[in-house]
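Submitted below is the structure of interest, expressed as structure tokens.
Every protein chain of the complex appears in place save one, which is left out.
The letters A, B and C name the chains in turn, as written, and every chain counts its residues from 1.
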């Protein structure tokens, strides 16, 4: 199947450009009989929505979702669920100055090389707006997981050189940067606003913890749980790396240090990040993703235009100075989609 | 399709346990008319073979491959190519002491939870021996890529606390640890042997560079080039993380620093690692994977047996004290498989 | 992937119930740069539209399609194309009497058994209305094929006991039943109207001829050209059988009679129906499908309700007394989708 489709037994098929008529997703394979309303999906979309706080782009999109199929009397029927979000605040004129040049850090250049066509409207399909579809589909996955007592929680642990020292889950949704350490949150917010004022941007790290996954989830060899999570995360626009459990630190550890010993009470440590041999081991699943600084900055940069001539690029659109806060719900959504798909695959295997 | 199959248009289907009769792979979708002999595949298998150097397990497997189908008169016919490697040096008795306990760091526990069955022969399907199939299939992918002037080169850049400072590609295959910096290689080898002597093991980092990929390869949204590479690498037993280009360092950078400016001569820097929006940009593709220390160590560890009783585990099998040198050809093989599959998908899109 | 998705490299993902808000399809993998307007798609939808002639249901649906993504300045961009058709003439009250019983010949019973849920609105997902999505997607496939000089033409060859004796392609779209023999068309139309007046329905046969397919299209073993066409046709609601070339007549033939001899000018006969070993041979592709009589009839029938009690069913909805005329564009659409997908797979194989 083509590249805008993900999942074997819980399949999402996404569409829509940032400055086209709409974005959306068809979700197929949803367990029938699940209670589902627009509010369930809107709640997650609102967490990813632009304009929700001081540190996000002022672009205002209500991102109101409609359910066009697959739900009858507030219950899923087992038929494909079509979720549609119309694009409302589309200022294509913002992009007119950019339509002939390749913005550094963006996919403008590679899309032209791949498709031979230039859709210059705000990144088109490569825009972060594409994640609306993921978050909408993820809201359904999350409901299915919640019924199994599985909770997914992502949050910011670093922005630039400011790193969280504590993990206080209740703090996350109470600060604008979605940091897990409330003592850092104000400094992080300040840093982001300074970057915005300077026409610059900044990177960070988002961590995700998943609790309640029973042992045995994940397919061996290629479709390992960590492999699918890695694919899902790396398929997000601004992600440059992912690590599980001890992650890159494992490179400097010995086997004696890294192996998680086992007692009757479970694993003593969690360097594995909850996954052994690609299969969940019942411990908390933990991974971190590297979020690059937003590519759209107001500072002038050297680039070339579609004819290969050198030009100066100054992006005047409205953009997030740091992607982390809005990446958080997307990371959760993709985690939920990966998990429910693998849980369904496990049911198929056992049948 | 099930979890031991990878690829859409260049599809590999693997099988075999470490201590079963054989391991192998069916490769479907191979371009017809390619010259292919056993030697092409054997050459790559020999790079991954146990017992090839001072730092690898003394387990001796000739790993002689047979081509059972899909090749006629030394040319691929377009039919599935079956590559079979019989297991010869199978000392199941080595494992008899382990058959009732869950080795720390291994998939013993999760396999039992998933399948409800214990195949205790050396890790069965979760063993690193499964990568024989990947390397064999990758040898075909490499030949197809070589015809397109695409080169893939992986190598060790770190073992424990010893990190390479130079990149000398000609040095890689000349030292036992496959380090890219010959000045580090001797120290690395010494460290690995010390670890082995101590019954311990050590982690490291393997980097991979791919040259010659034309811009435009990679599918947008889910099947991005970096997403597929991440899945492929994370599907390898001992890998705990992956990063592209600037990778996790991007978290501390600003957009102005991170964006790769473009001139008529190409990209000025390569923080992107050769991929923008999930699509190759024509620059060198660069990524690094975190390799955990080998889980099998001789030092005693606490664990439980299949009945949940606490026991002490001392693995007496023959194992690599550091996975990096033998991970190198596997990383190359998986990279090749990912690339040729996406190149074929691009041909389908354009058609 | 789930059951509402078809195609590997040209992938369609459909959604929508007959009496829900809308029906539609996401088409992924479309060659970029193709000229495409709403009119291209509307033209095909108008051929399948209810209310278009004396012999189709009086249910009036304009079936006006919108393109929500994947097209920029009337050209395909390579991104997923979302085609949406709102349902306008939804008289759910027509179905209120039926909501507790299982209509004979319909999927009411099996959907409840499968999903445990009753969506009683006009058949929901199992309604023929689902084919709107197929015809819309097929219109894009047809345009891609037309650029390769491939023509697909389906038509009615039998209704009840009236069978066409001639093949006059120009006559097909000029008679209400889309028969290929204009001398039969009036009798066929009369028969259909008599059936309607009697509250009954009648079956028929639709034939399809495809010209211009180069030899070499179709994947061996499972994804043979005829196997994929058979799946595509049998996936249509009212189809009970399919045969290629000589079809069931081959059962009574000898090899000497059935084999198509070959000369420098090509195949002397076409008992193979243009396909050998699952691969197109360059001759005209010919197949026929058996169309069952419409299940919805006004005559009273014995059935049971959701509680298992015997009841009498009298369907009062507005339905086609014979499916053939409206099956014709759907057969063409599915043929086009199968062909372009296999053509793209062949491009991938050769690459």
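We take it that a contact is a pair of C-beta atoms (placed from the backbone, for glycine too) under 8 Å apart; a residue touches a chain by one contact, two chains touch by 3 or more.
A quick note: this is a predicted structure, and the numbers were derived from the prediction, not measured.
*Asks:* Taking the full complex into account, what residues of chain B touch the chain not shown?
*Replies:* Touching the chain left out of view, chain B contributes residues 1-5, 7-11, 13-17, 20-24, 26, 28-29, 32-33, 66, 68-70, 72, 75, 77-82, 84, 114-117, 119, 121, 124-125.
*Asks:* Residue-wise, where is chain A in contact with the chain that is not depicted?
*Replies:* These residues touch the chain not displayed: 8-9, 29, 31-32, 78-79, 220, 343-351.
*Asks:* So which bits of chain C touch the chain we can't see?
*Replies:* 1-6, 8, 14, 102, 104-107, 109-111, 113-114, 125-126, 130, 158-161, 195, 200-205, 214-224, 226-235, 237, 240-264, 268, 271-273, 275-282, 290-297, 299, 301-304, 308-310, 345-346
One rule holds in what follows: only the chains that are shown with their structure count from here on.
*Asks:* Where chain A and chain C touch, do the two copies share over half of their residue numbers, giving same, or under half, giving different?
*Replies:* On the two sides of the chain C and chain A interface, the residue numbers are mostly the same, over half being shared.
*Asks:* For chain A versus chain B, what separation do you get between their C-alpha means, in angstrom?
*Replies:* Roughly 26 Å, centre to centre.
*Asks:* Can you give the whole-Å distance between the Cα centres of chain B and chain C?
*Replies:* Centre-to-centre distance between chain B and chain C: 46 Å.
*Asks:* Rounded to the nearest whole Å, what is the centre-to-centre distance of chain A and chain C, using the mean of the C-alpha atoms as each centre?
*Replies:* The computed centroid separation for chain A versus chain C comes out at 39 Å.
*Asks:* Give the residues of chain C that touch two or more other chains, as numbers and ranges in rising order.
*Replies:* Within chain C, residues 8-9, 29, 32, 78-79 contact more than one other chain.
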